[in-house]
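Rest of the complex left out; these chains stay put.
Chain IDs A, B and C follow the sequence of writing; residue 1 opens each chain.
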């Protein structure tokens, strides 16, 4: 019991903006650096080392940005929903700010997945766009992100914005499994999952490593950007707070 | 009458109430204790937080600190039961523009689960001097007439606590006198009235409690 | 209980007072559904293909139209405060309002759908499926729309924001609704789709009122 309260109180300590602000300031450069290194390695493998595909030629190399972006687009929404739960259950201000800080990055990755998918679709399917289930549900995910951001920017009472945003994030999260399983549920043009924890991967080793490195890079990048953004949010919201003035930021 | 209205001696008390709106802290440490029959006058400059305080009292918004108690029990534990003890009238009159005065009164009564006969409603409207406009859609009423229709609820409700946010605004002298009388009667029957007003109104009241928000303010006066 | 009936009754009375608003959702539905033959030219083959989809999209947009301001008037004139202080639990009150709204807007729409189906050359049995899917699907649309309306309450941009918030969530309903008619026309049987819609409806009726009430409290704090 005692340890439980202790760990809880530590959790809340880091969940307080005053503690988190300097922590985030120290952490984000590291994440950014790791992201850069991983991205360089991933691109090197993807563009230079991985072999040219037998059927698709070099256009398949879009995969190194397309798939990580698609993964991140869904993953970030899940993380937002997680923070939404925290917002409701523990009423921590920080979790709401994290939710808000993540949304633009999520929207960006969704957009990149759509964009690169479209670029890829032209040579392989002969069309920029087809209305198959996965593509459509990814598009809907973009709309969900946009709806979330529009709502957040329309509310300027922070307390209300936090709680309303959390509600939207939670309700919208049902869409993520639909995207992920769409290829399974409906017979579609789009590729099914080829990376799985239970099966041996069905693609070349170099490709897989390159893709995973890129995915990690995107992940680190998202964390770095979210930390930077959350710092900006903290400054904006706590400009009257004494600790911030002492930190010399306001 | 007195006894069936009030089975136990009523008491409205607040302790250490503090309020923030957005990033701004409005007041803190607001406390009072109002026994049955007392008039609580909430005073303060424009923007000092009177409306905010009243909304906290009735449970429409939440305070950052402090609590409100009714007959000794904190009200936050059972909001529905608390709402059933009080009548609140805010800056907005809660009239539906497309309903006429009588219908509006009926809607308000049934929302509060205080059903009343058509005659009672017309009598209440007559008391506030708008019986001759009972059939006109609220949209067409004048500013003061709208307010009178909203106040006609006071002649019908049996709730022990009235929370009124500037009820005298826009009323002419006759209506003000009528409203003053309603309040006085309610106090005499051991009701409690919480009131804000910028106008000088003289009410004959046995016990008057003044809550001055300027004193509890956290800002330098403008 | 009495108060709940009163909410519903006055909601219907108000709707009756603004009869034009009723006619309007219906009018919008019919007009949008009729725009397509105008924008596309009148190839009957083509029309039969797009019929169920167009009717469903039109229904979706029409229900959205009136919903955006479902709670706005109550918020502006102070009725919402009284509702929150009334003896009715807020979720039930919200459900009563949504129910009344469904009655006055969606039911006429379900009744008008067969005519539109005829215009697009759907067969009688396909029209039956269309109406059934609308009857099951429109309450879900109303519930989702009410959620959006509650969340955006009091924001100046509120009315305009609702569609963007809500439309993505309504897509599954649209797919199921239009899918049921298509499945029927392809001889696959609309049964599974319709039962899916019914299940969705039950889940939503049970869950949404709480979400709406919660959103209303957030917005009118």
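Keep in mind that, in the parts below, a contact is a pair of C-beta atoms (placed from the backbone, for glycine too) under 8 Å apart; a residue touches a chain by one contact, two chains touch by 3 or more.
Given the structure is predicted, the values throughout are model-derived calculations rather than measurements.
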| item | value |
| --- | --- |
| Total copies per chain kind in the whole complex, with one of each drawn here | A x1, B x2, C x2 |
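Everything below uses one rule, namely that only the chains that are shown with their structure count from here on.
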| item | value |
| --- | --- |
| Chain contact graph, described as a line, ring, star, complete graph or other shape | complete |
| By number of C-beta contact pairs, the top two chains | B-C |
| Most central chain, judged by mean C-alpha position against the global CA mean | C |
| Between chain C and chain B, distance of the C-alpha-averaged centres to the nearest whole Å | 38 |
| Chain A and chain B, separation of their C-alpha mean positions in angstrom | 49 |
| Inter-centroid spacing, chain C versus chain A (mean Cα positions, whole Å) | 33 |
| Multi-partner residues of chain B (at least 2 other chains) | none |
| Interfacial residue positions of chain C with respect to chain A in the complex | 147, 151-152, 155-158, 161, 164-165, 167-169, 171-172, 211, 214-215, 218-219, 221 |
| Footprint of chain A on chain B - complex, ascending | 22-23 |
| Of all residues in chain A, those that touch chain C in their complex | 140, 143-144, 146-147, 150-151, 154-155, 159-160, 163-164, 167-168, 171-172, 175, 178 |
